[in-house]
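Please read the structure below before turning to the comments.
The full complex has more chains than appear here; those shown keep their coordinates.
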Amino acid sequence: MTKVNVHVTLRESVVDPQGIATKEALQTMGYNEVENVRIGKLIELELTGSASEIDARVKEMCDKLLVNKVIEDYRYEIGEVAGK
Amino acid sequence: MSAMHEPNAQQIIDEKLYRQMGMTDEEFDRAVNMLGRHPNYTETGLFSAMWSEHCSYKSSKPVLRKFPTEGARVLQGPGEGAGIVDIGDNQAVVFKMESHNSPSAIEPFIGAATGAGGVLRDVFSMGARPVALVNSLRFGDLTDARDRYLFEEAVAGIASYGNTIGIPTVAGEVQFDNCYSKRPLVNAMAVGLLNHEDIQKGIASGVGNSIIYAGATTGRDGIHGATMSSAEVSVEKEGELPVMQAGDPFLEKLLMEACLELVKSDALIGIQDMGAAGLTSSAAEMASKAGYGVEMNLNLVPQREEGMTAYEMMLSESQERMLIVVKKGREQEVIDLFSSYTINAVVVGRVTDDKMLRLLHKGEVVAEVSADALAEDSPVYDKKSEEPAYFKEFQAAEMTEPVVDDLHATLKELLQRPTIASKEWIYNQFDTQARSNTVIAPGSSAGVIRVSGTTKGLAMTADCNSRFVYLDPETGGKIAVAEAARNLICSGAEPIAVTDCLNFGSADKPEVFWQFEKSAEGISEACLKLNAPVISGNVSLSNEVDGVPVYPTPTIGMVGIVHDLSHVTTTEFKNAGDVLYVIGEASLDFGGSELQQMTEGKISGRAPVIDLDVEAVRQKELLTAIQTGIVQSATDLSEGGLAVALCEKAFGAKGLGAGVTVSGSPVTALFSETQSRFLVSVKEGDAEAFEKTVTDAIKIGVVTESDSIVINGDEGTLIDGTVTELHAAWKGAIQCLLNSEG
Amino acid sequence: MKFAILVFPGAGCDVDLFHAVKNVLGYEAEYVWHTESGLERFDAVLIPTGATYGDYLRPGALAKSSQIIDSLKAFANSGKPVLGVGNGFQILAEIGLLPGAFLRNKGLKFRSGNTKIVVDNTNTQFTADYQKGQELTIPFAHEFGNYYVDEDTVAELKQTDRIVFTYADGNSDGSTASIAGVVNEQGNVLGMMPLPERAVEEIIGGTDGLPLFNSILKNWSENNVCHA
């Protein structure tokens, strides 16, 4: 089994109201060192299949379903074989 | 693009760069003439945005002038953020409908959400507290995966914005037809209430008064949204994705509360939201309306991104921003007011007497253009109009009845058509009861909210059967208005005014422009006849996919007054034993009907005839009967005709059925979409009084205790089904379609 | 008896509670803005629904940064009644006054309408006016109504009779043990996802929520007879 972590983030020029509100809350709580917060998604996939294919297949899944490219960017890491 | 790389005036001419911004050569020449010199890049941007169809109505103005806009109750007609109508007791209702079609075709969730957000700002910038949302939606028939995605996401987007800001959605409509495949229509309507003394306008007057910018920061999002929404969208070539302007309902809620507090202050001169064409349109329009000028220093504009140019700032369509004019010397108290809601507000300029929109950036004057030239003196086109060939053909066609072999199966299939099926899948996602004023939530003919502190209510609805409009724009326009009024009447309300959203294909096509003109004529006539002037609205042209226009869809949003909440009436049956009446007889009206589309896969022929005199009389009589308290339930007949309306009445919570008898051709009696008809239940003891009040009422049967719907014809039983079976088919149909593959 | 209605930024439905308590029931009610502190002058605190802070990060989470939270905790510890409905319940869970947390509805969509709930415990100051086992029809509206508590906590809640309402119609959105409302150990803090304040008038939502507010009042009158 292979584990893939897909990091989905909002494109830079898209406003992130969640991030802004979270930043403000952190600042109110005294964390004034926080300059910026952006909130994205972390999609963890567990896949069977040959390691050689995984890269292309995951890219396809991202493009077709997991990521909305109008507003989001993504990157992923193909991880270790999950040990169980 | 940074200022350094911005093309200069000569390059703009040589390379005809204005064309990329949507301006024609003639329009550019006109701008040059008005300016008396060649515009720089920023100025060209100002002209192109303000002279886009979306902001200037340059193609539609001559047609819109025909709408009746006056009436005893009208306090503010078209021209401001929203229209205002008096409802007595020193209160007024404020409403407006807006399209967000292009953004919704690209990113449906955000597109639909910001549509709701924008129209809410239109309403609260008039000084009114928004009390309800309504929407009108059009999608392909859900057999295509992209259409299912667009539909699901657009609904979720509207829900997200409305629910988060805490304003109930109480009514709406949706039609599914493949003419909208990949080009959905998303129209949002907001309704607000205010006291007369709180009415605000978007004006910038009084030399030396300050211009305050309040709300979200300005980013590079939505640049040229106004021009984009006036053009056909070709979906997604990678790398060319526009930057969507995402919405922030949380910020809007704070902004709304701050603005509603501000309208009570005498420091306020004028207020307008930054909608299409953002800072440009709000500044130019506020100056032009007041007959003053505005000077702004763009260095002071709160910016989200680094290195923004004047051009980018002026054309950004970042959401949740307002432009406010306050009395000189009173700036700090206004800034403090906003800051108490954690909203950023800053002085960005002042009112001048020279009628110019002057922009400074980094110590230089970067634009200096007459505000009137931008806001008032846009070109106006008398577009070519031509009757399309199909129209003559359809008018000449012989009227026929669709071929049906199994009436029961046909009824069931009709109930599963997404346009007719239960819309629960949609409205269950909306908080329909927020603010505790919703008397009728979605599911009946119109939504009704109470006007707190009074015994009155406001009813609202959105309607447009675009198939009829396509077959016969003038008739279809009349029907749209009449149907909206019927939905209000059936809920116990007197219609008082109309907002509209005119969704059409490209106005450069003479056939489309003809549809536009003709439907506007129909709308005007019906509004006059039914006493409901047009007080606000919106035009959305260029709704096309691959050069094919969508059906002409002039959506009508209508608001009515329920004079006493005890008049509120709903669709569903109330008691077994009640007498059932149909108002008006069926005739051979299948052109554009749901049955025709279903059986033939397309529409053709003549749209149903509508006689507005008959319509007005029936509406008046039915409302009188309702107000006298002798009507238990009422609904109008629309898609699917009598049989479908009868089922919908039985699908209420009470578990009642019906037994009725009809005469004439079974298919016509059951499914014809003849206009100006209603289905009403009345207590037996009130039958006589009802017949006296409503001239064209025909007794057809009774409400029964049973789980059955029985319709008898001249020659025996036509339909004999269980409510349970039919209800299940109707209720689950949309979910079923969404689960399908392909 | 005097009710405080807490108002956090972005809350939309503070007006619903205010209307129910003040206009319909005729009690004293006052809005208290999230930047205030000190709730001692009130006899009960109500936390409305609506999307405070836009429901961003997690519903109810950002309210943790509000100044009023310390006063709210102190008020709850003093034993006076605190009621959180919808988003108010989510806030109470986030700040630890009630157990559990909220996940997105099992169906993944926002849902609203009427739901049927059963009164499981009439032994609280919020439910004394109901019958045990009584079925109520109450409006609801939420996207994160899927209440989660772990197994041990459910067992404890059951054992100590702290589950006050459960969903009767299978419309639980995935909530553990169909829980619709719980109280804290002391029994003075109630959180529930259905919205009783929207069920206090026949013309709007029915009247099944009325006994809840009346129970609070009755309990207060019994304990404050000498000041009355």
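Observations, loosely collected:
Each chain carries a letter (A, B and C) given by its place in the written order, and its residues are counted from 1.
In the analysis below, a residue touches a chain if its C-beta (ideal position, glycine included) is under 8 Å from a C-beta of that chain, and two chains touch if they have at least 3 such contacts.
Note that this is a predicted model, so its numbers are computed, not measured.
This structure file describes a complex whose protein chains are present as A x2, B x1, C x1, with one copy per kind shown here.
In the analysis below, only the chains that are shown with their structure count from here on.
Across the two interfaces under comparison, A-B and B-C, the one joined by more C-beta contacts turns out to be B-C. We define each chain's centre as the mean of its Cα atoms; on that basis subunit B and subunit C are separated by 36 Å. Shared contact sites, meaning residues of subunit B that touch two or more other chains, fall at 248-251, 342. Subunit C has residues 53-54, 56 in contact with two or more other chains.
Across the complex, subunit B is touched by residues 11, 13-17, 20-21, 24, 68-71 of subunit A. Residues 9-13, 15-16, 19-20, 50-51, 53-56, 109-113, 139, 141, 143, 197-198, 203-205 of subunit C touch subunit B in their complex.
Across the complex, subunit B meets subunit C through its residues 156, 159-160, 163-167, 248-251, 253-254, 341-342, 428-439, 450, 452, 565.
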